[in-house]
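Entry: subunit A
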Amino acid sequence: MNAFVAKDELPQSVPATNSDVLLRVDNVSLAFGGVKAITDISFDILKGEIRAIIGPNGAGKTSMLNVINGFYHPQEGTITWRGSVRSKMRPYEAASQGIARTFQNVALFKGMTTLDNIMSGRSLKMHRNFFWQLLWRGPAEREEIEHRRKVEDIIDFLEIQAIRKTPVGRLPYGLQKRVELGRALAMEPELLLLDEPMAGMNLEEKEDMSRFILDVNQEFGTTIALIEHDMGVVMDLSDRVVVLDYGRKIADGSPEDVQKSQAVIDAYLGVSH
Partner candidate 1 sequence: MKHVKNLALSTAVALGVAFSGVLSEAAKAEDSNYVPLLTYRTGPFAGSGIHIANGMADYLHMLNERDGGIGGVRLEIEECETGYNAQKGVECYEATKGKGALVYNPYSTGITLQLIPKASVDKIPVLSMGYGLSAAAVGETFPWVFNVPDTYWDGASVVIKYIGEQEGGRENLKGKKIGYIFLDAGYGREPIPLLEQLAEKYGFELLQYPVPGKEMQNQSSQWLNVRRDRPDYMVMWGWGAMNPTAIKEAVKIRFPMDKFIGVWWSAGEDDAAAGGAAAAGYKAMNFSGVGMDFPALQDIKKYVVDTGKVPTDPESMGGTLYNRGVLNSVIIAEGIRTAQELTGKKVITGADMRMGLESLDLTEERLAELGLSGFAHPMKVTCDDHAGSHPVFIQEWDGEKFVKVTDWIEPMRDVVRPLLEAAAADYAEKNAPWPARTEPCPN
Partner candidate 2 sequence: MFYREAGQYKTSYEADQALFPIRQDLVGIGVILLVAFVVIPLTANDFFLASIMIPFLVFSLAAIGLNVLTGFCGQLSLGTGAFMGVGAYAAYKLTTIFPDVNVVFLVLLSGFFAAFIGAIFGLPSLRIKGLYLAVTTLAAQFFLEWCFIRIPWLYNYNASGAIEIPKREMFGVVVSGAEATPLARYFVVLSITVAIAFLIANVLRGRIGRSWMMIRDMDIAAELMGIRPLQTKLMAFAVSSYICGVAGAMMVFFWLNAAEPSSYSITLSFQILFMVILGGLGSLGGAFLGAAFIWILPVALKFIPGAIGIEIGAETVEHLTFMVVGALIIFFLIVEPHGFARLWQIAKQKLRVWPFPY
């Protein structure tokens, strides 16, 4: 094993053909005032894979997700989504293009029930206008029930039938994370961004969550990008890993390659630069 890997000798992922690339990030930089959150990062996400983004605290992982789904607008660099360069867009546009996500600190709608939270994921797919809604009977009700069926499938899949009518604010943390996953799944996304889906969970919960993530990836074919601190989980789940530190990319490749990278080891163990 090399004791030293120069930056330009970073383990590179196998170059993929263009048609397989779902999303590509090129030379993206993002700063808040004088604070640089992301510096010149490039990587890609292939269709159908599970891509992990790892790195120590403050490495810019969440900022990266925020850039991908349009919540932050990078000062430099481009994002290519399904082969076309994406212009500056609002988060709801990213959502309508099929990007869904969960959040580091659960961002559920606290005043609503589990059922309503997951139903909210169907918002983009429901179209009955205000006047049908006023009447309820007829098209609005039919539409609601049609989507309710889909939502019930997700509820069954995530095994949360018992908390259907519970306001999410009262649920334990682990279940909230699960509901949040359900909400993102309800959007039937092409790309699912998971921000620390297993933070704060015990082993059993982590195992459940890992199983859900794998099922989603394999059964529905959803591409997944996830941020996670638990290395065991990352190494087991992901196809490829990108490692960030201080807003820069320090490694990119298969879990095994990344594990071997000296830069990564240094970053995690805290060797002075």
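For anyone wondering why these and not others, all candidates are chains of the complex that A comes from, given by their letters.
In this section, contacts are C-beta pairs under 8 Å (C-beta built on N, C-alpha and C of every residue); 3 or more make two chains touch, one makes a residue touch a chain; residues count from 1.
No experiment lies behind these values; they were computed from the predicted model shown.
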Given options 1 or 2, the chain of this complex that touches subunit A: 2
For the subunit A and candidate 2 complex, residues of the former touching the latter: 69, 71, 90-92, 94-96, 100-101, 103, 107-112, 116, 119-124, 126, 128, 130, 133-136, 140-141, 143-145, 148-149, 183, 187
